[in-house]
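Shown here: the complex without one of its protein chains, the others still in place.
Right after this comes subunit A.
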Amino acid sequence: MSSNTPSSSAGGVGSADSAAPRRNSKRPKYSKFTQQELPACKPILTPRWVISAFMLVSIVFIPIGVVSLFASRDVVEIIDRYEIECVPQNLRNNKVSFIQSDANKTCTRRLTVPKLMKQPIYVYYQLDNFYQNHRRYVKSRSDSQLKDNSSWNDVSSCKPEDMSNGQPIVPCGLIAWSLFNDTYTFSLNNQQLAVNKRGISWKSDRDSKFGNDVLPRNFQNGTLIGGKSLDPTVPLSKQEDLIVWMRTAALPTFRKLYGKIERDLQPNETIIVTLENNYNTYSFNGKKKLVLSTTSWLGGKNDFLGIAYLTVGGLCFFLALSFTGVYLVKPRRLGDPSYLSWNRNPGGH
């Protein structure tokens, strides 16, 4: 485009660059960078480009959406909400006092397998309306204490669950203190269904976040008992329920891995779950659910990605179509000089 530079003096000087004798050493060195003349590609939004971009997105997104949706649909999930059912009928109007009493909280649930579930089947517990991401809660832990036995009394960040009876708590803090303590045992056809509780936490957590020489100490000894107690003879790196629980969830509805069932479940098989309904979600109207789920390449059952992909792909397709339509109906020459208003009324505005 520079070929048509008006015969301005500046242009003239520029061309004289090589001809003029170099007299002054102060003169800046010429380079394309200093002259802001690096070769540049200057794309513009032509209809063809934009329409094909939208078309491309829709062509890519719709199949991915379909695949994701299928992946999600392939996951078999059994969800059983039990926190109300597991309170005896007569105590249901005061569930909080029930959960805080010493009454027998054992409860039996029957789950029917709807479809073939291939191993491994993950057992989750799901809590609703539980704010593990509350600021007071999420900060109340001591990573150094969990990792290293020597800093067992580093409880400064654990308030208000830092000390009990004048002694530091290991593991300290609200998170550990409120450890989930419902338990599930599964049986199938009157046979115990083994639930593997090893390897449910992240390996990196076991290896480097929770020390294998850190033993629980002075835990759940205070006046207020929060959740589960820990076996003081087992090092923290082996307390996988704690490790899983300590990976705080970012959302108030979350699932945490309880264990894995390492065998296939056939359709219409009935699993009997005997559970200890210990954990208090009643005071804040939280739900508790037991979830058995298989998994796909995309994770658990979650239609969101598939639907979102289909929506975005569809919208892009629609946009591409309508842009094409508008382009065909009302073509508009790009860079039409008549749009420059100073050309319409010269010398004017």
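Definition applied: contacts are C-beta pairs under 8 Å (C-beta built on N, C-alpha and C of every residue); 3 or more make two chains touch, one makes a residue touch a chain; residues count from 1.
Here is the rule we use: contacts and distances are computed from a predicted model.
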* **Choices "Protein YIF1", "Ubiquitin-related modifier 1", "Phospholipid-transporting ATPase" or "NAD-dependent epimerase/dehydratase domain-containing protein" - which one is the UniProt name of the chain not shown** => "Phospholipid-transporting ATPase"
* Contact residue for the chain not shown (choose from A:Val87, A:Val155 or A:Leu174) -> A:Leu174
* Structure fact -> Note that subunit A touches the absent chain at residues 1-2, 4-6, 8-11, 13-14, 16-17, 20, 23-24, 26-30, 33-36, 38-45, 47, 50, 53-54, 57, 61, 64, 68, 122, 124, 126, 130-138, 160-161, 174, 177-178, 202, 204, 208-209, 224, 226-227, 247-257, 280, 283-285, 297-300, 302, 304-305, 308-309, 312, 315-316, 319, 323, 326, 332, 334-337, 339-343, 346-349
